[in-house]
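The structure follows.
Heads up, one of the protein chains got dropped from this complex, but the rest are sitting where they should.
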Amino acid sequence: MLEVQTYPTVGEAASAMDDRARFLGGGTLIMNRVNYGDRRFTRIVRTTDASLSEIRAQGDRLEVGAGVKMAEILASRDLDFLSPAARAVGGPAIRNMASVGGNLMAPHPYGDLAVALLALDADVRMVSGEEMSLEDFLARRNGVVRSLLVRRPQGDEFRFRKVSRVKPKGISVMSMAAHLTRSAGRLSGVRIAYGAMARTPVRVRAVENALEGVSLDLAGISAALSVATEGLDPPDDPIASGWYRREVAPVHLRRLLLGEDAR
Amino acid sequence: MKSPVTFWLNGSETAVFVDAGANLLDVLRRGCGDLSPKYGCGQGGCGACTVLIDGEPHVSCLVLAETVAGRSVETTGGLSNGPDPHPLQRAFMEGFAAQCGYCTPGMLMAAKALLDRNPSPSRPEVEEAISGNLCRCTGYEPIVDAILEAARQRGAA
Partner (left out) sequence: MPTEYRKDLFADERSDDFDIVGKPIIRQDILGHVTGRSKFYDDHAFDGLLHMRCVRSAHHHARIRSVDSSAAERQDGVVRVLGGRDVPVNVNTLLSLINFGRDDEPLLAIGKVGYVGQPILAIVATSVRAAQEAVDAVKVEYEELPHVLDVEEALKPEAPIVNEEYPNNTFDYFDTYDHQKLRFGDVETAFSRADHIVEGEYQMSPIEQAPMETCGAIAAPETNDRITVHTSTQALFFSVGVTAKQLDISSARLHFIGGTVGGGFGGKVDSHHEPLAALACLATGKPVKYMWDRAEEMQVGGPRGGERWRIKDGVMRDGRIIARAFTGFFDAGAYTRLSSYAVQKSTGHLPGPYSIPNVASNVYCVFTNRTPSTAMRGFGITAVDFAIERHMDKVARAVGMDPIELRILNAYRDGDMKAHRREAKNCALIESCQAVAQKTGWSLSADAMRASSKVGGGEGALGVIPETVTDDEGRIGERRRSGLAPEPLSGQGTRRLLPEGYSSNNSSAFGNAPQREDMEAEIERLGFKGATVVSSTPQGPADQTASSARPIEPRETAHAVHPAGARGGPSLPAAYTQRPASTINQPIAQPPERAPGTPVVQQPATPPAAAEAENESAATHFQRGVRRPGVSRFISGSRRR
């Protein structure tokens, strides 16, 4: 049988965590598991700590509390660059509940916001104070996250695209994000991330490398398109087969990079 | 272990004892006897259990019941004003916007949240507002039409 423990501060909540406990953020992940009788945990740990819901500037970065909801991102002018990704998550009811921290933990094929944050080279700040890259965090996915730190991209250099079969809302066939930084008119230091193409959101280094030093046009990106799924083994799930994901990834990557309309 | 929770349900102060880990949907249906929100998936995927918490739509199957303590919860059960249907209810009735009726309470709450914030929404705004609510019978067209019609009726009144 279950037990719910509520703590006034996130620090106390974090120290109450162990293998048999789950941290409840917005509820969209944990309550789903509770409803389906998941016996891997017997305790739900939560906090009423308001600091988790803050969005504030810190140096040249924005610090986004792990408890900030998708709807709050959409309402924040500072975070407007994340709105395409935040809007891609669920319908309005889910967006009122789903939190930034939860999105990092969401199982395949969920976690569209994390894809955007990964392409933006966000860092994760744990409750312990430890900081790490989001990429490192996604590789192990444990501990309680206090906040995300992300730099605002310049101009139109950030792109996000979610591919789903149902509009306007649908689960990801894949999601893609690109941070297209340039140097002397050529792409340089580009970051590309995919969602629903692996167990967690991933960076796609083959594509990043193939985009180094090229111009952002069809000829320039053709090499990148040909390695669109290199090193990836996309999973089969009820939304799409791995085969299908591999087949259509180059098309969507082209649309993402060139800013083409999907419809 | 049960714990007491007090909140406002459709404007009335309500106190219930909830099991640890109970979701709001179960508590509304079993604890409070408000059967208007429906179970469809228990995963937040269908929207049949949509209720408004402090005016904002939530899927009640994924809300830990004790988190609504002190807050306001609105359901379709409290939508009509006495015997008079809410403009949304009237529009759904007249526009054939329900067939089996199982998604209807969730659709109505999602629509109410929209109209409360945006009294004259565009068609895409309506579609976005109900994008988390599945319907399997009628199709979405009459539902979207009914919501737009309700907005018109309200504007005219």
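Just a few scattered comments:
First chain written, first letter: the chains are A and B, and each begins at residue 1.
Methods note: a contact is a pair of C-beta atoms (placed from the backbone, for glycine too) under 8 Å apart; a residue touches a chain by one contact, two chains touch by 3 or more.
Owing to the predicted nature of the structure, the values given are computational and were not obtained by experimental measurement.
Though it is not drawn, the left-out chain touches A, B in the full complex.
When the missing chain is restored to the complex, the residue among B:Pro37, B:Pro57 or B:Pro121 that touches it is B:Pro37.
Touching the chain that is not shown, out of B:Val5, B:Val27 or B:Leu79: B:Leu79 (per the contact rule at the top).
Where subunit B meets the missing chain, the touching residues are 19, 21, 30, 33-43, 45-46, 48, 75-77, 79-80, 85, 88-89, 92-96, 98-105, 108, 134-137. Annotation for subunit A: contacts to the undisplayed chain at residues 1-2, 35-37, 39.
Rule of thumb we're sticking to: only the chains that are shown with their structure count from here on.
Put simply, the C-alpha centre of subunit A and that of subunit B have 29 angstrom between them.
Subunit B makes touch with subunit A in their complex at residues 1, 3, 19-21, 23, 42-44, 47, 50, 53, 56-59, 61-64, 66-67, 110, 113-114, 124, 127-133. Put simply, subunit A touches subunit B in their complex at residues 1-4, 6, 24, 26-28, 31-32, 34-36, 44, 46, 71, 90-94, 96-97, 168-169.
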